[in-house]
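Here it is: the structure, laid out below.
Every protein chain of the complex appears in place save one, which is left out.
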Amino acid sequence: MIKSLEGKQKTRKKPLRLEPIIFHTINYILLAVLCIVMLYPMLNQLAISFNDGLDAVRGGIRIFPRVPTLENYRVVFATHTMFNAFLMSVYRTIVTVVLNIVITSMLAYVLSRPEFVFRKFITIVFVLTMYFDPGLIPNFILIQSLGLMNSFHVYWIPNLIAAFNLIIIRTYIRGIPESFIESARLDGAGDFRIYWQVIMPLCKPTLATIALFVAVGSWNAWFDNFLFNAARQDLSVLQFELMRLLAAATGVGAAGQGQAGQAAAAGLGVAQVSPLTIRAAVTIVAAVPILCVYPFLQRYFVHGVQLGGVKG
Amino acid sequence: MQRTLLLMSIPFLLYRLLFSYVPLIGWAIAFQDFRPRIGVTPLQSLRTNEFIGLDNFRVLLDTDTVLGARFVQSIINTFGQALLTQIVGFICAIVLSLMLNEVRQNGIKKVIQNILYLPHFLSWVIVASLASVALALPASGGIINEFLLWTRIISEPIHFLANPSYFWGIVAGTHLWRNLGWNTIIYLAAMTAVDPSLYEAASIDGASRYRKMWHITLSSIKPTIVILMIMNVGWLLTSGFEIQWFLGHGVNIPRSENIDIFIFRYGIQMGNFGLATASGILRTGISITLLSIVNFIAGRLGSEKLF
Partner (left out) sequence: MKNLFLVSALFMFVFAFAACGRNEDAPPQQSSENLILSPDNPVEISMLIVTNQVEPAPNNRMAALMAERLGVTINYEIVTPEMQAERLSVLIAGGGVGLPDILATTEIEPRLTEAGAKLRLDDFLDSGRWPNIYEHIAPYRRRLSWTGGDASPGFYTIPNYNRFYGDPPILGGTHFGSGFFIQKRVLEWHDFPDLTDMTLERYFQLIEEFLIANPYTPEGLPHIGFTFPAFPGREWGMTNPPMFLAGHPNNGGVLVHDGIATIYADTEYSRRYFQFLNEMFNRNSEFPGHVVLVDPEAATQSQDMYFANIASGRVLGMHDQRWGFSTPHDSLIAAGQFDRTFVATMPTFDGRAPWYADRDVLNIHQGFAISSTVSQERAELLLTFIDTILSEEWQILLSWGEEGIDYHVGADGIFYRTPQQRLDYDNTTWQQNNRLMAFFDTMPKRQGTLSCGNAFAPGDQPLEFMESLSDYHRWFLEQYNKYTWRDFVNDPPPNPVYYPAWQISVGAGTPANIASSELEAAALIHLPQIIMAGPHDFDALWAAYVEHIGRIDVAAFENAMTAGIQERIALWGQ
């Protein structure tokens, strides 16, 4: 096999030197195109968010504002609801991330111990939850019955452990040489101390990655806000406010044949900043903070995620 | 020793049971005439509601009625959207990982990776909003149409949102855009675990770049691929919410409405809790069945298994 391969290589000696150049050029071009595809929509929103509202409605803005203004951002931050929602998003994200990291890694350690008798049972209970969804209505009733409605706690209590993250951390812990654990045990450390003082620090890369997973999920969540906390404006998160802007803009939902009433109402209000630019500004505000967290955690990525079998 | 381990895990086991398994009591709603009222908590009405047997399921599965036909179509749509999303997502993420793995200059690689990861940080609400603009006709700023016209791939603008047949593709496309870069992380991580001496040995043997990609790089991530594939089978009845919700207009409802939207529309919007819960039960049932079958087959074939 190798022999025949070698033969082929030899006959194509010339193109071989050219091949890496062609390959890398094409590779880079494709990657560059991909980068543009990924960036353009955001740059476009950025440009629109810095553009005058009435002018933006005329369309045709690409990646530079045509009539630059800071007015949209001023409006967004002047509405105290937006500012409050921003703080609430930060708050819920931090609480969720910290608790997730501690609890998930602890559980992952336990489930990585081969001597633990319930290892397999608990693993299956958790893995099943990835698929076994009781459904929208039963979940709603549970949250309501636990008294979590209209409270901040609904943002983090139902989201403490994700099975997928659990598996990733467990896989990582299994990769840690057993000798670390054994030497700690010889020093008289119990399982909790081993987890806390030995495993946790060693897991830094994977925990950083999981922290980011959780942070992204928490920052971007809006459905829990909508379902459980819509009555509390002070608990509104940024994505929910954005969703409301979007829903108002696209008219999503069933308003029915609501034809009267609004007739007279229409005569009384005038919007001068177009929803287009405001929405773009809120989009940017909702996207930028989480993008800022990312570079700090980014360097851990490549080593942080390994997926092993779920099997106990 | 077992005791400490138990103490470190039992509370969370209970927590999981409470949040994922206790709500199953709520499945009783599917068999009831559930009328929410002010002053009656859902738990109370769960106890006092009249049982109506399998009526809700009968209505859902009777394709002769407009409602039943709609429900079955929503299952087909969910399945179609999810399958397309997963296949496209899988192939593209693996190809992209291989491409990135070939980039040798670390600085450039970092920059490219960071740009590719970027969309994943955007919420689905934002992605839906961006997509609605991008998919419009060129006169309304639809950049995709503008591009296709400019490159002369098409001569007439395509009306993506008014033609139901594009919708599954739109779902797959938006998922791809948001998650492509991100999904490479897990593969790239597996690729770095490959012993460099393998590549060296192959080079000495004169293996071409593509051969090395195929035999060394790809095979190194095979276990990851298999596990992810099995895991994803369980999500074949989940195809997202926001894209279908924000871009699903009347015209494309025959292809856009998935189970989540169906449940939301009938349960939350119209207030028919029994019907919505019954739909949820059917969905969970199908998911678990699919997953078990695939897991069983995987076991038979001797490859990695989920359980």
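Chains here go by letter, A and B, matching the order in which they are written, and residues are numbered from 1 within each.
Note that in this section a contact is a pair of C-beta atoms (placed from the backbone, for glycine too) under 8 Å apart; a residue touches a chain by one contact, two chains touch by 3 or more.
None of the values given here were measured: they were computed from a predicted structure.
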**Study point:** Visible chains in contact with the missing one
**Key:** A, B
Exercise for review: Among A:T25, A:N150 or A:S183, single out the residue that touches the unshown chain.
Suggested key: A:N150
Review point. In the complete assembly, which of B:A139, B:I154, B:A193 or B:I293 touches the absent chain?
Key: B:A139
Check your understanding: For the chain left off this view, which of A:I101, A:I210 or A:L276 is in contact with it?
Key -> A:L276
Revision key, fill the gap. Where chain B meets the left-out chain, the residues are 4, 7-8, 11, 15, 36-42, 44-45, 66-67, 132, 136-140, 157, 159, 161-162, 249-254, 264, 267-273
Practice item. State which residues belonging to chain A touch the missing partner chain. Key: 54, 57-59, 75, 78-81, 99, 102-103, 106, 140, 144, 146-154, 157, 160, 190-193, 196, 226-227, 230-233, 244, 247-276, 279
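Convention: only the chains that are shown with their structure count from here on.
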Point to revise | Distance between chain centroids, defined by C-alpha means - chain A, chain B (Å) | key: 15
Point to revise | Touching residues on chain B, where the partner in the complex is chain A | key: 1-2, 4-6, 8-9, 12-13, 15-27, 29, 41-43, 46, 96, 99-100, 102-103, 110, 112, 114-126, 128-130, 132-134, 140-141, 143, 177, 180-181, 185-186, 188-190, 192-193, 205-209, 211, 223-224, 227-228, 231, 234-235, 241, 245-246, 263-264, 267-269, 273, 276-277, 279-281, 283-284, 287-288, 291, 304-307
Study note, to complete from the structure: Residue set of chain A touching chain B in the complex reads 2, 5-6, 9, 19-20, 23-24, 27-28, 30-31, 34-35, 37-42, 44-45, 59-60, 103, 106-107, 109-111, 113, 115-118, 122, 124-142, 144-145, 158, 160-161, 190-192, 195, 209, 216, 219-223, 239, 242-243, 246, 250, 252-254, 279, 283, 286-287, 290-291, 294-295, 298, 301-311
